[in-house]
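Of the protein chains in this complex, one is absent; all others appear in place.
Our next item is subunit A:
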């Protein structure tokens, strides 16, 4: 009978599973988000949440409990000094699992395991947006240079031209975005 037998053995021996969970938990604490199979992510959730609770308590005893599981000094340090303090005002639910689809090769469902508040992609997206802005700015400069040349010949006021300029640029940006989405 499997009464009160929680959890998934993930087709491993007990020691193999413990080792797997140790590795995954240490990787989560180091990298803040990992990609793994959905079954492993769901099993890992309980371990990571428990570790973060240790980190929030922050005593030497809890540090030793965390080390007992992780067996990784760097991971314990980053857990207690970086990860746990950011969850001060959150009572549980420190992790998030997002399904990504099935893996090519064995069709295994893959998920993204995140620490809430440590999402990496927003940074990447911001960096990308900045790059795009720079590109647009370069284009604007080039466009203005050509315009100023035209203005010099036509001798028109720059203030009146600057206003209708902006919406046209926005349209260009939108067009670029649409093209990207189509890709």
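Structural remarks
Just so it is clear, contacts are C-beta pairs under 8 Å (C-beta built on N, C-alpha and C of every residue); 3 or more make two chains touch, one makes a residue touch a chain; residues count from 1.
As a working rule, contacts and distances are computed from a predicted model.
Looking at the choices "Nitrite reductase (NADH) small subunit", "Acetyl-coenzyme A carboxylase carboxyl transferase subunit alpha", "Large ribosomal subunit protein bL32" or "Molybdopterin synthase catalytic subunit", the name in the UniProt record of the chain not drawn here is "Large ribosomal subunit protein bL32".
Among A:10, A:121, A:137 or A:150, the one in contact with the hidden chain is A:121. Of the listed positions A:31, A:99 or A:149, the one in contact with the omitted chain in the full complex is A:99.
Considering the complete assembly, subunit A touches the hidden chain via residues 98-101, 112, 119, 121-122, 124-125, 128, 180-181, 183.
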